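Heads up, one of the protein chains got dropped from this complex, but the rest are sitting where they should.
Note that the chains are named A, B and C in the order they appear, and that numbering of residues resets to 1 at the start of each chain.
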């Protein structure tokens, strides 16, 4: 029996690279975004509200990042019929909106990233580009 | 590369004129209203709860003003299918109710106004009359 | 009488440069930090929790950034005798802790930066290095 187990975590360089890649992708797309990165406990690692993005999307991007890290799956993978019930049961901390992806490297879950201000597809694309920039697994 | 960019903001006279025009429009209509004005970051600039209005509408008028300034579009422009999910994902700070309009002067977004206590149409009419009073762009 | 007035705001490049300089200064100092940048209304622009910093300092760094932008002065400039009363009267959003500085460029207030996890002096030093990196006025 063992009382501890090896884990893995993002470095500052990893977080900064995710943030940088997301900002660059949003800029290239012409859609300013709110970007939120959380650790495997769902606790904030970094956030960035780009000029011209929607400030309320900081909240939804946080919910997306936390949902993805909690589920170990994209935020929009919550079945439609469960989305509002799940939001209610988590005091609105979980969301079924598209734009949140788990951060996994070599199969190990180390956090979540949530993007908001564009369409759901734009948000997810920015999240994917950020994951690609650090060589994370793409869901 | 530049670290700052010119912006624009409402003066005290601008805020007072919005408030005055909204109160006058609501009085003329015979429907007392709650009136909320926020800046471009969604932070309160002024509020007024008219006698005979619904005190809970101070909350919905705040959500309308903040949603309109965040979206840079009327609060009711949120698609019906997304209204509840968006409310949940923003911890109920965003709303799809009619009665919130962005405040834009010469194309530059400088805030939002939210009105509540009447029908959605009455609320929006009061917001429009307030915008007209300061020569703001009408959405 | 004018309804609007010119203002100024940080660009994405400005926010990213502040963040980068703060991370670099904290790294050079050997003290991981929580870094929070807000706009002139006190609304979050960016945050970063460095590995090895104290996660509760995200909260105090936010209070420092918001206090400095609200006061247009360093957070620790609140008189000692008023610190607890002021914290209470603002539902703990204002703090008198050292480590928050206003962001001013050419005399115009455009936001606040708050740093937390080191000593008060370390926190303030990191904030100062960030301001210097974008040519902001040093208080």
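Convention: a residue touches a chain if its C-beta (ideal position, glycine included) is under 8 Å from a C-beta of that chain, and two chains touch if they have at least 3 such contacts.
What you see is a predicted model; the values in this text were computed from it and never measured.
Under the touch definition stated at the start, the shown chains contacted by the missing one in the entire complex are B, C. Here the missing chain is touched by one residue of B:29, B:43 or B:108, and it is B:43. Here one chain is not drawn; of C:47, C:70 or C:122, the residue touching it is C:70. Which of C:28, C:56, C:85 or C:132 touches the hidden chain is settled by the complete complex: it is C:85.
Within subunit B, the residues in touch with the undisplayed chain are 9-12, 15-16, 19-20, 23, 27, 32, 43-51, 55, 58. Residues 5, 41-42, 66-67, 69-72, 84-86, 88-94 are the ones on subunit C that touch the missing chain.
Going forward, only the chains that are shown with their structure count from here on.
Rotation angle, subunit A onto subunit B, C-alpha superposition: 90 degrees, expressed as a multiple of 5.
Note: centroid distance subunit B to subunit C, computed from Cα atoms, is 29 Å. Subunit A and subunit C, compared by their mean Cα positions, are separated by 25 Å. Along subunit C, residues 9-11, 43 each make contact with two or more other chains.
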